[in-house]
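Here's the structure we're looking at; comments come further down.
The other protein chains are all here in position, but one chain of the complex has been omitted.
Then we have chain A:
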Amino acid sequence: MAVLKDATAIVGIGQTPFAKRLPESERALACRAILAALDDAGIAPDEVDALASYTMEETDEVEVAKALGLGDLTFFSKVGYGGGGSCATVAHLAAAIATGQATVGVAWRSRKRGSGPRPWKNTAVQLPTPAQWTRPYGLLRPADEIAMLARRHMHEYGTTRDHLFNVALACRNRANQNPAAIMYERPLTREMYMNSRWISEPLCLFDNCLETDGALACVVVSAERARDCRRTPVYVHSAAQGLPAQHHGMVNYWNDDPLTGPAWTAARHLWKHADLTPDDIDVAQIYDAFTALIPLSLEGYGFCARGEGGAFTEGGALETGGRLPLNTSGGGLSEAYVHGFNLITEGVRQLRGTSTAQVPGAATCLVTAGEGVPTSALLLRN
């Protein structure tokens, strides 16, 4: 890990517009985001020799490399488990570059879930064999699966809907400052939250992320190369993946302790190989497909003790000026849900000092991937 610490940097970020419906294909959106990121970095497409994305990414490396006229690729990687893969795409590129397997890496995610089919309308996709233990009973959607853990957390630790509202509100408030966010100029109130319709009790409409069309990308190079790039380098200080022993994916109900998810495993590695502790983190981009993932992640990444994740959100802790400003672009809940890649690009903007909700002097940022599923995380610094 000493090999990886600050050895590489993110030097370019790019994105398409975010919307409920975009006319272009996922492939076209992927190409646009990648070109935008390369342009941001000031690096020519034919210099790219490494690619990383998610296994759920429909646009494969061959298509991207061919369409954009990339160079000879010597490293390519795809990370599994949906939103759990976001930070690992950067981690894989960082490892490849730090060990000399490549020199210029691009990670991306393109997604059209805003206009795409809702998976719970389609019976066939409900029936992979691991689902034999859950789906026949009507535990059909990720929201239902996470709501089970949320209810238990509320029961065991006194976490409340107001705590979940604090999460939704912090994300929405930041989106209200971000013209690129789907929820720009659409404020949220406690009354709206409490009176909204249920999705899966105890989770309501505003506890759920936005299904969005859009694509994002970032460019990773060595720290040495980064010094010559157009932008302030954002260094990959530490990186980790996490798949705990005896883990069982999102429905991790058969583990000894279902309320300690993959975040705990990723966090142990992340901090062990960092010069930083949770107290040193200026701003956090924590994966928020559901508000209930935030208390679990705050505990897992060590910002508070076990069971205190709900209480941590009190007193404006997640707002600008609070103990841990959260998801400062609006996150998956209020900017765009693009499998968490927007959390990486926002982490970069914070450390460049160019966020629309800038934390003054932010020098360190934790970015996390999907909690509940095998996950990944990055510590970024400038």
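Operating definition for what follows: contacts are C-beta pairs under 8 Å (C-beta built on N, C-alpha and C of every residue); 3 or more make two chains touch, one makes a residue touch a chain; residues count from 1.
Here is the rule we go by: contacts and distances are computed from a predicted model.
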Chain not present in the shown complex, as UniProt names it (candidates "Multiple sugar transport system permease protein", "ABC transporter substrate-binding protein", "YeeE/YedE family protein" or "OB-fold domain-containing protein"): "OB-fold domain-containing protein"
Residue among A:Leu70, A:Leu149 or A:Ala362 that touches the chain left out of view: A:Leu149
Contact footprint on chain A, counting only the chain that is left out: 118, 120-121, 123, 126-141, 143-144, 147-149, 151-152, 155, 197-202, 246, 248, 251, 253-254, 256, 258
